[in-house]
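Chains shown are a subset, placed as in the full complex.
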């Protein structure tokens, strides 16, 4: 198929403070057909237990992404040269009803995946990973996952509810969406109710790399191990901005101090080039708690890194 | 009954920046028994259509209320001398499930009303008025209402949902909780989908006073009319902070420019002394969008005015 | 001609925090052809003498405009039912070169006006009124102007430069773009170097209504006089957000205290229905100095009012 | 004496965002000798009962004053043409010791007054009015006072202390510094412990004009009465920024809603031209609680109005 290689609108054509407020000032497209990868927003945050606001995440990441240029100086990736990428807008979730929103999201991703396009999701809170994984599994079978986060999000329930932003991966394991032996969680830290969640992870074979281990061994060693766990099967990348230290990412709902830096995040993401990524999300960015746009800008920059490694996967698959 | 006349903790006993973060630094009580009036928080905001954050309303209004002293210089009211008032904390709503929260709130208010105490609610978004009215009607029969707001909140539905922060009073009329002939809405303005909502109000007999009429006639004339509409029956007061102009109240989710001032709000509230208030709420204050605490401070100050007029009602009822 | 009556994307189709970040979530169009009126951004601010930042004005007004619904409750205007309106994006100004930007803007407006479309400009600093007036005059001949502002912007020069945000209307009078006898300036106030500027205005016949006169006589009387001055000829509306009081509009570069309110601004704009508007701008909104988005939200709301009166002009012209 | 008429540095000589951060970009002078009036900062705030921060008031008012031009368009005053005015910097108060600071301030003002210069003080919290009045009385005898504020500041004590920001005028009356029959307080409002303070004021003959009376009668009538009370004797002007509504002046320590506007403040100040002002202060501006600099800018603008009327007094005295 003859794909159009859309390019971000350049700063020498339109000043960076002008132009469309799409992701990286790419063209806006009504759906994913004809695209290799797409940016799609899911402005959903009613699965949030503390500070809401991730509903504004897609809008704000797009706004700050105006500074991104198409070439990655560190990795020499030029993803827009090899892929057809555009911004397909937002999923029209129902902000008053969590259950209905789950169905709306799942259906929207069925549609995206049907075109063969790889979705790069701008969240939204972490609850949205569940319906996305449901759609992904329907297409690819159970997937592996590299999950970067301060929290494992494998609670049994929250306030008695089975579906919320602290439970998606418990449900995903139970529903057979994730292959727990191919799941690695990186950056976990903070306080907990007790050691129960860790026990669950261990019992099903999920590998948790706490922040102390990451800091001790370094990003290279940890990602080498992660890649050996993920292997060659289809893999999902879920990146929760609260994995990053709150100094660099204050705009999130449940911050945990003592996190890794954006530099470490870049180093980790850049090692995923060999992994078979079938989709990715970037979640929990809450603009009302951001200061000076630094979290949204960090988000836009990290999403660009994700796109660069996703491009490698797409090219390999052909 | 021998009631305890709790007093706000004074600034000469404990500096205002210290002491408990309860409403007006009153004692904290586990429930409403033995109280004439109580402050109760409902940290609920998942009925919000745009900017969430009213979940933090109760906490922030309490924090800023530390500056309130017990005597109202303008009206010479000293509500703590005549009433037993305390802070009974928050209703433990379910932030992931709107429907269950409605039931939790209704049940909590049944409990408060059973003690004979008048609840002064710190919201939360406007959805919470619906379960509160359900409980009130069970005790008092259909009530009248003075509703100060930028929006009439009488939409047929929002995104297909019957219960959300733009619909409570449509539902309340339909369920017979409100006597529409004894309802007056003040300060309404802004853009709309069409003229349909106004039609509904007119058809059932609700009196809408748009902001232009308020500005033209003045607070005295408008409130005189309002009182003639409310009459002597049991009346609920619902005060949405977005009625106040966004310059004085930026911390709200759906601001509308061209509003009335806090001075006008005080003038309006102070004329309610003759009305038979059986409860009141103060809603839609969203701290993440506040600046320098001015909205929360306006909220604390207006809630004090509401308490002063509520005290008059309670005393009259004996 | 068969025009498409685009409608703002409704909150029941897509939550207000999602959807495209165009003006009022209208469709984006590549140019003005086929439109009766268009929103066009001019992200230019290098004519600013103190606080820059108006370059972000178009982006931020659009972002906050997501709350605007299509029907004006106060005036019953429904502009999208009578007009074909869309967002045609931004003019690609040269942010390093004021002179070249003037030419770029003038050329862009020649293009818009050639289609018969009425431009509603989102600025940008006030310098941009000069190239817009140059294009307008080429089409309509010298125009009248209603100019709402804290400053008369008729300086002889700024730092020796003839073109800057404090001089556009001096130049426009000198170049014969404005008919000074049909120009009225409203809301002028603050400190000055001396009385020279006022002298110039008086000598050429411009009517300056200082803030004290506006407050004394009221918006009705002032606008009645304004309309008698403007008469029936083609008229331009230039609205500088710093006319509004800094409490309601902190996000601007040269604020002046003691301004009029957004309510007064609405009252003034609503009286312009009889005037023959051939274009309008809304300028000097500087998001980096805004707080909680209140200035941008005021801007979006006032631009909607301007659209409502512009619609009346367009309809009359047929 | 041959006085130098210093002029504020103009925007056509140095951009307003550059140049010295003195008041109105005037020259800095080591002391008051040779000056008719001086700006002097007193960065003192340990008399504050709630939010501190007025210690940064002088620095921030100076920073924002860079926008003030030398001519008052409303009153046609050009104070720098008739007076020799400069900025003499700050009084080196002891921030750890309230008592010692009182002595330091008193001594500093003795020095200023000895030169015949009229001090225009940039506070600092309201406690500083006491040592200033002590010095003034030594030179002029007991003075009258026009006091614009939300609070009467005539408490008996605060936390047992006789000297704090809520007590200066009680002490000043007791010490014979103020002639209570020539004192008028304007804008008073809010909650209180009881009616005791008002009783004290009444008993000694101070005239309190509450905000409700100001709003009802208007600034003209109120100031006419004020001037008849002040008469022709030496008069001090004390302006507490918290008199202004918190929407326009959020940056203060004990805000009270329902205040007057900056426009009303300007109207009141402009009527003081006939009064024999021997000094003035502008106090309680707390930059850490300001937003976007609007309070400090309001402060700089109102201080310019005060200078304009002070100039009239100085000229009359010759």
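Observations, loosely collected:
A, B, C and D are the chain letters, set down in written order, and residue numbers restart from 1 in every chain.
Please note the rule applied: a residue touches a chain if its C-beta (ideal position, glycine included) is under 8 Å from a C-beta of that chain, and two chains touch if they have at least 3 such contacts.
Just so we're clear, the structure is a prediction, and the values are computed from it rather than from any experiment.
Oligomeric state of the entire complex in this file, given as copies of the one sequence with 4 shown: 6.
Note that in this section only the chains that are shown with their structure count from here on.
Taking the definition of touch as given, a chain qualifies here only if it contacts chain A and chain B alike; those chains are C.
Chain centres here are means of the Cα atoms, and by that rule the chain farthest away from chain D is A.
Two copies of one chain, chain C and chain D, touch each other, and the residues they use overlap weakly: the shared fraction of interface numbers falls below half. With centres defined as mean CA coordinates, chain D is found 38 Å away from chain B.
Between the Cα centres of chain A and chain D there is a gap of 56 Å. Of all residues in chain A, those touching 2 or more other chains are 55-56, 95, listed in ascending order.
Taken pairwise by the contact criterion, the protein chains fit none of the simple patterns, being neither a path, a ring, a star nor fully connected. Chains touching one another, given as pairs, are A-B, A-C, B-C, B-D, C-D. Looking at the complex, you find that chain A touches chain C at residues 13-15, 17-21, 28, 41, 43, 55-56, 58-59, 62-63, 89-93, 95. Across the complex, chain D is touched by residues 49-51, 157-160, 188-195, 198, 210-212, 215, 245-248, 250-251, 254-259, 289-291 of chain C.
The touching residues of chain C, when paired with chain B in their complex, are 10-12, 15-17, 66-74, 76, 78, 245, 247-248, 261-263, 265-266, 291-294, 297-298, 301-302, 304.
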